[in-house]
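Shown here: the complex without one of its protein chains, the others still in place.
== subunit A ==
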Amino acid sequence: MKMPAPDQGTIARRSEIVEALRRIVPGEGVIVDEDELQAYECDGLTAYKQLPLVVVLPETTEQVSRVMRWCHENNVKIVPRGAGTSLSGGSFPLADAVTIGLGKFNKILDVDFDNRTVVAQPGVTNLAITSAVAHEGFYYAPDPSSQIACSIGGNVAENAGGVHCLKYGLTTNNLLGLEMVLPDGEVVRLGGKHLDSGGYDLMGIVTGSEGMLGVITELTVRILKSPETAKAVLMGFPSNEQAGDCVADIIGNGIIPAGLEMMDKPAIRAAEDFVHANYPLDVEALLICELDGPAAEVEHLIERVEQIAKDNGATELRISRDDAERATFWAGRKAAFPAVGRISPDYLCMDGTIPRKALPEVLRRMREMSDKYGLRVANVFHAGDGNLHPLILFDANQPDELEKAEAFGADILTMCVEVGGVLTGEHGVGIEKRDLMPVMFGEDDIKQQQRIKCAFDPDHLVNPGKVYPTLHRCAELGKLHVTGGRLPFPDIPRF
């Protein structure tokens, strides 16, 4: 992975830039010392490190706006940053860019139960939203595993998902409004407590845009009443095929669980060794299916899931008797990443989505790749929506292992696209999958996406080097060939 060469001219202007930022954000809000900058040298994709040119931590929308305007007028790049947990390098700093940290935007501004909304600043953590409304029995549904740390602004920028997204949708389906600062410093508001937009769905395109269209400074999300009850079923299968079939049958029977997760044997083993969730170790695949809602419904559906599991040859079948046991079922799954972290010095977390029917083939081919590269892989899987998280185990201290792991990861994602899936289901493209974009999208597909960038940020100053292997110059993209009526009228049926 190579980043664009930093602009030496910008680096040479560093002290001037710092001075300008200090005029806008007084006090300790501008970070320049190398040891303090180190806290910002990477995000959750820890294999890559780079000190930012400077970090600024504004506290108000007005400050963000002035910083953006100054950078725009002075041709200085910026990188928005929330909590820095991106697994794809979305908030990876640049040597010639100002990192704008949203950490001080940490307030919940409004809780409105009647309208079922929360208005928050972007630096608030995902979990803090739920915490702010839990006393009234409400919660915020999208629940990335990183929810104690990741920021809600980062969730919007990445369109984050989680276990509950099968039933309750991703961030984009739970977001109602945004305030954001455009690259030229203009402040705009999109949406609000009402639904849908009266014009183009700008909020929809900002969601998941990986910090490339501007800086989010406030957002309104939808909250839900917590379900009356929830129960989980733990199912073990002698083969991945049977587990995969069971998932298809649950959904084929019209059941959309609150969560439907799968782990393969290496992941089960790692999780069991770590948290002792009492997982069966003699199975090839484990499914956890959570059903929530009114007690009458949950009981009814649990019985049906149980039957479906039996029909698909489950050798292990447990139903949670209480919330404590349900939590135990989940404990291993929720700790899967750190569990794998214990058995390997390093790991890469991949994030492709596939049509579920392709699962057995994908897992089989992944094992072959694992042999070829000589690297182990453990799989956790949002089985309900086909979102795979293969964890590739490696040791960065061994020569070439990072490169090998990355090549293995690229092969997996290419395979996901081959079987009809996509490169990333929830972690974003960032720098990690940037160079794989052409595997999924042709030149014309990518150009259309970049037209959005050109409408927001024609000078490519906001989070450059991310998502797209090359950013076409907007003047180039804008070209249009008009000969003035020399093309004949196409030979198409007419009325």
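Here, a residue touches a chain if its C-beta (ideal position, glycine included) is under 8 Å from a C-beta of that chain, and two chains touch if they have at least 3 such contacts; residues count from 1.
Keep in mind that, in the parts below, contacts and distances are computed from a predicted model.
Colleague: Look at the options "Anti-sigma-W factor RsiW", "Glycolate dehydrogenase, FAD-binding subunit GlcE", "Thiamine pyrophosphate-dependent enzyme" or "Ion-translocating oxidoreductase complex subunit C" and return the one that UniProt uses as the protein name of the missing chain.
Modeller: Going by UniProt, the chain not displayed is called "Glycolate dehydrogenase, FAD-binding subunit GlcE".
Colleague: In the complete assembly, which of A:C150, A:A336 or A:I354 touches the absent chain?
Modeller: Of the listed residues, the one touching the omitted chain is A:I354.
Colleague: Write down which of A:G44, A:G123, A:G428 or A:P464 is the residue touching the left-out chain.
Modeller: The single option touching the absent chain is A:G428.
Colleague: One chain isn't shown here. Among A:P4, A:P26, A:P345 or A:G478, which residue touches it?
Modeller: Of the candidates A:P4, A:P26, A:P345 or A:G478, A:G478 is in touch with the missing chain.
Colleague: Taking the full complex into account, what residues of subunit A touch the chain not shown?
Modeller: With respect to the unshown chain, the touching residues of subunit A are 112-117, 137-138, 158-159, 161, 165, 169-170, 172-173, 182, 186-188, 190, 192-202, 204-205, 207-209, 212, 225-228, 248-249, 251-256, 293-297, 300-301, 353-357, 382, 385-387, 420-429, 433, 437, 440-442, 444-449, 451-456, 467-468, 474, 477-478, 480-490, 492-495.
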